[in-house]
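The complex appears here without one of its protein chains, the remainder shown in place.
Moving on to subunit A:
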Amino acid sequence: MAEISKEQVKHVANLARLEFDDEAVEQMANELSAIIEYAEQLNELDTENVKPTTHVLDLKNVMRKDEPKKWITQEEALKNAPDQKDGQIRVPSILE
């Protein structure tokens, strides 16, 4: 399964909220196929009884007290927003 089709690229692009023109879809299909083909060398290894490593340190869930504290003001939160109105971030319409 090293070949990634153009349809798969379009499907994955949709999941990743990206879009590509036809030429880029083809190039992406070729590049991803090459990388995945390379990655399939991992199948040479028997990992049947190997535990996956998600994290190298011996840490379990780390909890802290959920205490309210002052973080940023509304004004600050809006400082870097691309568009705003009446003290809120404005986005294009969600409903058609």
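Keep this in mind: a contact is a pair of C-beta atoms (placed from the backbone, for glycine too) under 8 Å apart; a residue touches a chain by one contact, two chains touch by 3 or more; residues count from 1.
In this section, contacts and distances are computed from a predicted model.
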UniProt protein name of the chain not shown, from "Sarcosine oxidase subunit delta", "TonB-dependent receptor", "NADH-quinone oxidoreductase subunit C" or "Glutamyl-tRNA(Gln) amidotransferase subunit A": "Glutamyl-tRNA(Gln) amidotransferase subunit A"
Residues belonging to subunit A that touch the chain removed from view: 1, 4, 8-9, 11-13, 15-20, 28, 31-32, 34-36, 38-45, 47, 50-57, 59, 62, 64, 72, 76-77, 79-83, 89, 91-94, 96
